[in-house]
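The structure follows.
Shown here: the complex without one of its protein chains, the others still in place.
Entry: chain A
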Amino acid sequence: MGWRQSLQGADVPMARTIYLNEPLRNTFCKNSISTAKYSMWSFLPRYLYLQFSKTANAFFLFITILQQIPEVSPTGKYTTLVPLLVILVISGVKEIVEDYKRHMADKLVNSKNTIVLRQNAWQVIPWKEVNVGDIVKATNGQFLPADMVLISSSEPQATCFVATSNLDGETNLKIRQALSETATMKTEKQLSSLSGKIKCEEPNFHFNSFMGTLYLKEKSPISIGPDQVLLRGTQLKNTEWILGVVVYTGFETKFMQNAVKSPLKRSKVEKVTNMQILVLFLLLLVMSLVSCVGAIYWKDRYRAEPWYLGKKDYHSFGFDLLVFIILYHNLIPISLLVTLEIVKYIQALFINWDEDMHFKGNNVYAMARTSNLNEELGQVEYLFSDKTGTLTCNIMTFKKCSIAGIMYGDLPSKSDDGAKDLSQSPCFISDAYEFNDPALLQNFKNDHPTKEYIKEFLTLLCVCHTVVPEREGNNISYQASSPDEAALVKGAKKLGFVFTARMPNSVTIEAMGEELTFEILNVLEFSSNRKRMSIIVRTPEGQLRLYCKGADSVIYERLSEKSLFVEETLVHLENFAREGLRTLCVAYIDLTEIEYKQWLVMYKKASRAVRDRIQSLEDCYDSIEKKFLLLGATAIEDRLQARVPETITSLLKANIKIWVLTGDKQETAINIAYSCKLLSGQMPRIQLNTNSLEATQQVINQNCQDLGALLGKENDLALIIDGKTLKHALHVEVRKCFLNLALSCRTVLCCRLSPLQKAEIVDVVKKQVKAITLAIGDGANDVGMIQTAHVGVGISGNEGMLATNNSDYAIAQFSYLEKLLLVHGAWNYFRVTKCILYCFYKNVVLYIIELWFAIVNGFSGQIIFERWCISLYNVIFTSLPPFTLGIFERCCSQESLLRYPQLYRISQTGDIFNIKVLWIQCINAVVHSFILFWLPAKMLEHDVVLQSGYTTDYLFLGNFVYTYVVVTVCLKAGLETMSWNKFTHLAIWGSIMIWLGFFAVYSSLWPTIPVAPEMTGQGNMALVCPHFWLGFFIVPIVCLIQNVAWKSIRNTCHRTLLEEVREMESSGVQVLRRDSSQRSKVEEVNLQRSVSPRPCQVVFRNNSVDLGAPHGYAFSQVERAVISQEELVRSYDTTKSKPQRTFSATFE
């Protein structure tokens, strides 16, 4: 089968020609790579470009330029430039540090060593010196330095195995096979004498396609396909060595071609913030215009300006406007962006540091690959999850079986123990967790009536498969392309039926110590159509026998009437399926020699068929697979990752809707949905499996009608749809109906999806529902949806890196999602939004004061504060509180957030951060600034506040106001802070002290240091002035008393769940005690509201709804590989010893 291309090399445009052993004629790019963003020279221009493409930074640059115009700036030339530079330097340092790491990593890769053939000898050279056309030798376990065409290998038939998990995330090994024409070239001499050329396509990013032609001298051209190509980034496995000729290097390798930049994602909060900056900008314009009008009015009042002002020139309206824009420009917080950048960076570090998300199994910590989306984690409404490797470990365990109508392995106490053990080290199989039912062996040994069946059953498990055993000392490990088969063989081994050796035509097993050899006559391969696989063997007794295992549906229809235990087994199958186990029925039939011979003739004919060979083979298989005698059924557990059901329950409580999108089969998906409690037994399942647009439309409409009024509400329904149907369902006409239907169901399972469809469905939900979506997956097929969703989470630590590399957050286990969302997400949302609102608040407070002052200074644009004090406001005096808010704020403890997932809704709904909230905050700030200006202004109305009777000046008032602003703003941060730790105290009290200290020092610099002459003596005078201190206590209190009163009244009258939880925490009620009556009441009430929708009482009038018990059949097997399963198993002789083999991908 495979998909080796026919000789068509000639009609494909071949853009690249590689000459063998002629290095000078191959001039392509180097193999060294660089993933760094900047180089030494490009740093400055590129960095500046990136920074000034941010609107806010561009705005401040514009202000800086305006300030250079003489006469315009009320605050001097450099007062915006300096803070802007400080901010640019800070984020510049961050960029340099990050880029330095990338440079180092590149260097490490580029200097790795590999062996190439140069001057007729093997030489060790670093990766970066590998050129196109080089012949490279790689040994087992090595990563390949470039894309190359396989020439030969150490293995039989010139095959080799590669782990492609870095590229596509698939954990099974891929087989590559060299062309038979080159398979014999193994020595230096042979290789050096190789001459000819390879023509192939231009570099591209398709992993699974390659078109090339090999022109060897004096030989006809041979086509090269993907089966001959070894890609950079893959790792050689189970193969002693390979030789390959390099075709693509460096950035032209498929690996690097795939390393496109992930799309830049912006969080919802960021978008709202940009919106708010715009609002503030409008406010700035309005204020400037009002001030300009005020200036005109003021000038009009005097007809001529008063004589003492001197100059009689009138400024134009435009000039005044610029003056006021500069005066008020800091309404837009200059430090906001850099503050957020640092805050989010630290939040990301907290995620990386979290021990609760540290998977000790392979020492993997959670990793925030971007810090842009930290707060988005707190707003997730739709969760799209991959199945394999995300919900499951992708490890199959033989759990239960039913033999001759008796169920074994149903030991609840055992499985409980197992679960406990599991929580410690998930995904690592402990013996206690595997099939362990002594009854089976007892029955076997004590000559139970079913003894023969048990023996036959276990023999079947040992014989009927395509697993290859590997013997290392006394240990036997199994290598299988189907994890189900590996699980069954391992299960049989535990029960004393050990599959020991495979030879091309036979298998040897040890049945309870007795060595038996079965001659394998035919392998009737598995395909998803057939849903079964059979094997025809000659037993040691010489009997011809066909063993078959497959789906209950296909086996049952082929049972002979004589078959026993049919009813009992069916009941057991249903039980297995309800628990979410993957079931297979096993059966056998004894064949007579004549029967077999007749069939063999048919088989040979079919296998030679030119047309529809697969179809005729399957027909042929079918003809002998009949009149089965049922032996029983197996139940395999597709092991869920630790705490998956609990996590899902918790996320559901948090009002997150979970959709499972999988490329896997429908049966498997349903099994998993049952075992992770997404589906429950009595939940009606709407299954959409159609083939045409019309049918899809019709069935969707029908279901919508059946739902009637319940449409659009959350119902206790499951929707199951496959890829083919989904293609139609996402058609423009049907899309809306389909989404309505899907959103009315509690659970949605989409099966058999292509990676593109996964991305598409995420995109549709994202656009139609306008909710925040999160996609989680581990494989290459999840990359699309991970990139499409608002937040992409990759499961890391397994071998696949592609999902991780494209994700925004990487975690080792699905269950860590709970902490990531409910704790980090919620906290980060609170932190970021509070930080942003606070930054807006503090700037509005300070700069609206200039407007109040403008009213009394004739709208001249005079500033009331010293110019550098203004500039340092955001950089020093009020820079710390936003950080503590952004880094340390906690609405309540982690335990509470995890215990009450309902708390997640506060951040999910986004009620605490929107334009309305911003306006409230702004109005609050305006009120505060009003108080902050007019109270001191009235206090100093008569200029005589000093004990020595001295009079004061405008800056004296300015310093009063500034001090009160700093105090008020810092205390306001304290008021917003829900959790004060030592840093909060430091930031709040520290900021006030820093200002007072600075004030004292700064007032005595002139003329020693030529700055701030107008500040001279201000500190000495103000700090001893009784009014200053009397105001120091009253002004902030006047501002904040309203906030405190409002807050406490609201908290008292309208107590939120959050408040309740916080009160519980601080009143010392042990959060860990579950049986507190009050809490359980809270929990109950909320539980009822959030999780359990009404039981669905819809009467469905269509046949797409499945109310019956689920079927558990599921089986995974690679189909359409380069070599068929039969060929593969027949190529092994495991009785011969093979040195230097390491099997990292065996199912041990």
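In this section, a contact is a pair of C-beta atoms (placed from the backbone, for glycine too) under 8 Å apart; a residue touches a chain by one contact, two chains touch by 3 or more; residues count from 1.
We take it that contacts and distances are computed from a predicted model.
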Among "Ribosomal RNA-processing protein 42", "Transporter", "Cell cycle control protein" or "Proteasomal ubiquitin receptor ADRM1 homolog", UniProt-listed name of the chain not shown: "Cell cycle control protein"
Which of A:Tyr49, A:Tyr100, A:Trp122 or A:Tyr302 contacts the chain that the document leaves out: A:Tyr302
Which of A:Lys445, A:Lys605, A:Lys713 or A:Lys1047 contacts the chain that the document leaves out: A:Lys1047
Contact partner of the left-out chain, one of A:Gly244, A:Pro333, A:Pro755 or A:Gly858: A:Gly858
